[in-house]
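Dumping the structure here so I can ask a few things about it.
Excluded from the complex is one protein chain; the other protein chains are retained at their positions.
And now, subunit A:
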């Protein structure tokens, strides 16, 4: 499989065409200014009105052409960029699937995924903000250089030199901006992290009067970020200023070249001296394009870092065979998240006959989540065996089964089940396609959402998620449980399912689950003691 396309500002045919149209718009603007100058000076010589006619038609045409070309260019650019975005979204999504969930990090997974979407937008946005403006500028610059050269080679040279100077300034700006991008991104992440702590744990922080201490730390992080932003701005600000100075220089040189020269008529003189001023409007967007290019390069690097990872599970070559029982058996299983990281799960033996209710406890880093990842076939173990089947019946190797088969017997409920922007029905049904409304209601009732769903104005048709009905933390945790119950998978793994709930709600959610799962195997990892009561077995990992 080829990886997704992460190139920034690539020039394709549609973009080239859009850029040329944009160049014509810019060139029309330049022509409008210089022709007006010619016209005014010529008119002041009080000629017969007919000699002005061509110029008048020209001014009118250029005035109309500029908005028309610009409109056409912008439509074409956006159409091309959005088509490319559609293509890259599919590629990126396909590349993310094998990395999910093990390679997306334990915490802040939702933020990482939001970052992927934003970075992809930035990369494609470079076509609109970098590629097309750059082509347009080149075209307008080329046309202006050619036309001025036709009138006066010396002035043409000045216009060419001005373009080269602006190009050089912009390239320096790209370098300056690109250099600081990574540090700036890290500094921004620092601010976000402490903002996250302050919002998620506002109550705990206020309880111990630590607010001022943490706000002081926020101040330090924000000051650091601000300093980096200003360092970036310095390069950009100097570039924008330098471009104007270069334009001033070009106008002065042209004026000095033309002073006292009788080579041209006064009207042509006016036209030529206005040319560098007019072409400046076409050249200045380069500085902004430089900034956008640096930004999208940073996005491309970040995205590449995520997508270039090796999946945590290799696709096994075995074939699926019918299940002979749902007991799980681990022997000497150990695992690490990647070869360069330390062992996350020490060799472990574990028997989970059907109907086991096991609570797993232990300090951070003792391997609780790693154990769940191995059981769920999200992470290949380093050593040991993992088999399925009941005592007395033949047990089969899980590790050589195709992934869909191995994963198909296990449902996972984590601390932040995603609520899709869709109806309640669609938010449940993907867990089991053939479920009818009776099944859905039964699952909701078993998860303790019976009263909630009868209270909904549109019942199963109620829209949830972004733009839909708000849902509390407790309801969200229960929705995750309802999906797992609906899937009728014989094993449910619970990873801190009630981490965000208050104690009373947490107990109630877990009690409902245990009550509705007499024959199902439940393995729950939880930091908190409350709610473990209903679990018959406890496994304490010590790391």
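In the analysis below, a residue touches a chain if its C-beta (ideal position, glycine included) is under 8 Å from a C-beta of that chain, and two chains touch if they have at least 3 such contacts; residues count from 1.
We take it that contacts and distances are computed from a predicted model.
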According to its UniProt entry, is the unseen chain "Sulfotransferase family protein", "Glycine--tRNA ligase beta subunit", "Putative ABC transporter" or "Sulphur transport domain-containing protein"? "Putative ABC transporter"
Full-complex touch with the removed chain, picking from A:233, A:383 or A:515, is A:233
Sole residue of A:86, A:304 or A:383 that reaches the chain not shown, by the stated touch rule: A:86
